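One protein chain omitted, others in place.
Coming up: chain A.
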Amino acid sequence: MPDVVEQIRNVCALGALQSVAAIERAIPIIHAGPGCGQKLWSALSSGNGFQGSGYAGGHSVPCSNSTENEIVFGGEERLRETIENSLKVMDGDLFVVLTGCTADIVGDDTGDVVRGFREQGAPIVHVETGGFKGNNYFGQELLWESIIDQFLEPADAVEPGLVNVWSVLPYQDPFWAATLETIGNLLKLIGLKPNLIYGHGQGIKSVRSIPSAQFNLLLNPWLGLKTVQHLERRFGIPFYQYPALPVGATETGRFLRGVAAYAGIDEALVEAAIAREESRYYYYMERAADLFFETRFKPGHFITIADSGFALGLSRFLVNDLGLIPEAQFVTDKVPDQHRERIEAEFQDEVAGIPSPVIFTSDGGAIREVIQGLKFRERPLILGSTWDKVITRELQGYPLSVSLPVSDRLVLNRSYAGYDGGLTLAEDIYTVILNSFQ
């Protein structure tokens, strides 16, 4: 299948501007054509859970709105005045200049312009994210490379228990904000101090404290690996990696035990915390059991269509906690080739040991064609994007939008991570099922 994409599920490298927007009081400045900011915000925020403009996002992002003049004569002067005036107008703690295709193709020396402002004391970094260079996962890694190299300073001392959390990609995952809070709360359960970097109550202080962490937690099968490796090289911070977003009791327990063992936390303390949480979890799950076992509308096999870490977490929850059977798993986050084999192995590593094919693609047409070739004996459950509702309806299946674009749901503080997240996902799935006939 040619490398073209129908029904986009991710964007270009400049999409990293939304990661900047996810840091409290950080302000992206984009050196790009007039439409880039609007399009990327449409895809990552307003068309994906209606996540809003936030503090300085959406149409409030300073931009050079480059046109023919900047293409022909170069855009450095335009960028310089944009930055100079951004610093006067915008009230922020960290400014990140991100470039688009126009600036990178004509070869503006963005670094030189930005360096001038940094030398005068402005908290500003730059990153070259021309859309043709790669996708927004790639842009995310470039962004952190820039922040690490251009902004972070070595810490005086390591803060014991402090953990930098690298997991979901903000805005790409519409549930990112509450998911991070949830991960933070899980880490607190076992006595760690989470540094979540993005979202409510974080901001510049969290960014500045990254170098003082005891370790980095990489809660993703691949995205962020470059960032934590770079932090290890630069500041000597080690990292612990867990591949799946933990959804529900089985996976969350595994995750907590894993991270606790790495951090050298007393096993008894961890087991007590898990037992407490599981008891509460099963208090609610027990209530659900009546419906699960007596409904005439139990879903048939399930399909997930999502980014790798999330797809893994969803799939493991459905298999291990709800006892469902997987049909196929579509991984949509353009996983680099060198990580694919491991991710495939992770999908086979369900506790219940029920494998299913893993297909790496972000092309909606390719996904549709595979699904159309499957045989379903009962109504399938398809956890994917709003694009996938059309094929799900054709199959008379149950659609739940969980991955970009989620344009049929408002997402505020919902998360599928952790113990409560599993319960929430069970609620959402059965709400779809029960709604389908009444």
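The rule we apply is simple: a residue touches a chain if its C-beta (ideal position, glycine included) is under 8 Å from a C-beta of that chain, and two chains touch if they have at least 3 such contacts; residues count from 1.
Definition applied: contacts and distances are computed from a predicted model.
Missing chain, UniProt protein name, picked from "Cyclic GMP-AMP synthase", "Nitrogenase", "Acyl-CoA dehydrogenase" or "ABC-three component system protein": "Nitrogenase". Residues of chain A that touch the chain left out of the display are 2-8, 10-15, 27, 30, 32-44, 46-48, 52-53, 55-56, 58-68, 70-71, 81-82, 85-86, 88-92, 100-102, 105-106, 131-136, 364-365, 386-387, 389-390, 393, 404-405, 407.
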